[in-house]
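Yeah, one chain of the complex is gone here, protein chain that is, but the others are all in their spots.
After this line comes subunit A, so read on.
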Amino acid sequence: MKLLLNLVRKDFKRNKVITTALAVFLVLSALMMAGGLRVTGAMISSVKGLNEMAVSPEYIQMHKGAFDKEALDHFVEIHDYIKDSLTVKMLDVRNANFIYQGETLEKCLMDNGFVVQNNGFDFLLNMNNEIDVVQDGEIGVPVFYAQELGIKAGDVIIVHEGDYRKELKVSTIIRDSSMNSALASSKRFLISQSDMAEISSYMGEWEYCFEFLLKDGASTSVLAKDYMDAGMPSNGVGITGSILRLMNTFSYGLVAFIIIAISLLLIIISVLCLSYIIRATMSEEHAAIGAMKAIGFPEKTIEKLYQIKYSILLLAAAVIGYSAAIPFGDFFSSSVIRYCGSGSGEWMKWVFPFIGIILLSLIVLLECRRIIRRNLKSTVVELMREEEQIKKQGHYSLPSRGLKYRNLTIAIGELKCRWKEYVVIFLVFVFSSFLMLLPLNMKSTVENPSFITYMGVGQSDIRIDIQYTDNLTKQKDAVTSYLENDSEIEKAAIYKNGYVQSQNGLGEWEYIRVENGDESVFPLEYLEGSAPVGSKEMALSYLNASELGKKVGDSITVKYQGADLIFTVSGIYQDITYGGKTAKAAIDFDENDVEVYIVYLNVKDGVSIAKKTDELRTVLTVGKITPVNEFVAQTLSGIMDDMSLVEGTAIVIALLLIILITVMFLQLVTAKEHSAIAIKKVIGFSNRDIRIQFGIRILVIQFMGIVVGTIFANSLGGVIFGLMLSSMGASKITMLVDPLTAYLLCPAAQLLVVFITVIVGTKVVEKYHIRDQIME
């Protein structure tokens, strides 16, 4: 064993650069694997902990308007699978009524409301995950706003309406197991009972959440069906616990998912590199292997000699990777911990990465053993085959017109003959380019104005939501007439939104949101079919169509005000708003049933959207006015925050990867081609020429890698983004690339990094003494 370790130490000393590069690869793989799993562990523990402490409801039915409390109590009484129920009264308040640090919350897309602490379950918790209590004059602010606006304990929030003004001191930041996620469109502020009574007399509209806890084994869909059948109050959406969990997983799990995906790809690359290095080293050591065999070393011992080298490397990588994953994982799980707390299963963030590291080590070790065994078994044959391989490489021809660009011609010629050696580095370049571009492209896609088409509406500049008013129609008319007389507005259309009931594939009745308006003003691109025409057609969002099992041409029956309305499905479109479940049809909603009027408008050329938004906000105080790009950004803010977080990491990792692989590759390839380098020097190539030739070979491969990586990032990236958004309602995403970043800056940065690495990495060529090479 001592002899083996001595040999290994000598080998490490001899191949410092390659060993270091390989070690960094393995450390990175271990770090990403352990880091991703640490985030996963932290996330599961965190979300689970919050749900346990807050006792999350398993079914929530929203409702606006009056309701029969006795009937509801009776419903709960007669259904014994209901463990507990709760009616949460929420006072919906317009964002313009909130003032924080001199500014209203109008720029925020969220719907905000006041609640008092619940009894029984669905508790709002403080940052220690304890049931929160606020005194009169105090307010508990959702953690979302602490994060987005920087609101902290001790700050003051003012609510006002007309001459009424009330200051509330932020006493605590609250965690809300139902509406924590950035993907949940409502946020609850916690106030005291007496403040609630006071504020409600000046502003707001009551909304009720009927919340239920079920006994073990009971299904939420059974409850939803029974609830509908019993005609219980349901003027609003019904949300199951699984949707809430999905939203949470999506919000917090994305980072973990991306990190683990990166780690898996890194492992593949590491194994590829490892296999390349083992093959390269062993082919150079065939003589040594033969000698070892000759002096009586059993094959097992030789195998052990090689394996021990990589095992030591792997062990070191595993220890470093696991240790580094602690701060790394904590950084990426800081968001979920802020939103949900540390939770009750903290062991997971220690055990999961450990299991991951063990798995990674097993994969690498087994692969290592396989390659070593294969190489050992055929030492002599392999030597012969090597000759064959060189023969198979073939020749390149020198151009008959002479060598105008000698280095280019030689480099390309050699590349043509030895392309197989470049497969690994090519794959790494493809992967790193993909890794860099994917988050960038996702971001630019979301930031592109036409992304709104994935939100169920054609491209427009500004959106106005008119809701929470006693006099919705009057307000709507006021907005319409103002816009009609505004000469800076190019076009505008108003859409009436309400709910109807429809039967899903399981025969359960559920509410779907229907938009009624002129679909031709802001035409939308349909996945299939077209916009509804006339009063007998209905277009369905992608998620709705999937869940209802409808295709274009099918008929669909919906219930509105007790009557059955039959429509033909005219088209299917993508929409990630309102849980992805929307529809478009000419249903003439009763004014009392209108949930919201939404106005979309375009300003004329040369008119600033930001200025127009500010102007409209001053004039039309009843509506929530949002520039459409901001609407998109805020709706996807959760995803985009996470994407921004991984974007930086992805760029650093990608650049580090290409530096490492280039250094490692140059080291191997210059050693392998030492005799060719010597011959070139003899026949008159300068060191500079030879370095340029290496540079050209690597940069050509990298350029091809970048092209393929870019194509993948655009095509496969669209599929991945589609998968990510399909649970929200958009399945077919076309990446909207920012050409400057994607096609110029990103490739330029990668090429520059490799260019510099080649300059440094090929310096070794100067040290090759021709005499040494020739004499060998």
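As a convention for this text, contacts are C-beta pairs under 8 Å (C-beta built on N, C-alpha and C of every residue); 3 or more make two chains touch, one makes a residue touch a chain; residues count from 1.
Here, contacts and distances are computed from a predicted model.
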{"item": "Hidden subunit of the complex - UniProt protein name among \"Mycothiol system anti-sigma-R factor\", \"Carbohydrate ABC transporter membrane protein 2, CUT1 family\", \"Pyridine nucleotide-disulfide oxidoreductase\" or \"ATP-binding cassette domain-containing protein\"", "value": "\"ATP-binding cassette domain-containing protein\""}
{"item": "Contacting the left-out chain in the complete assembly, out of A:Val8, A:Ile260 or A:Ala678", "value": "A:Ala678"}
{"item": "Contact partner of the left-out chain, one of A:Ala197, A:Ala291, A:Leu398 or A:Leu723", "value": "A:Leu398"}
{"item": "Listed residues A:Thr301, A:Ser686 or A:Ser715, member touching the removed chain", "value": "A:Ser686"}
{"item": "Where the unshown chain meets subunit A, residue by residue", "value": "387, 390-391, 393-398, 400-403, 406, 413-414, 417-418, 675-676, 678-689, 766, 769-771, 774-775"}
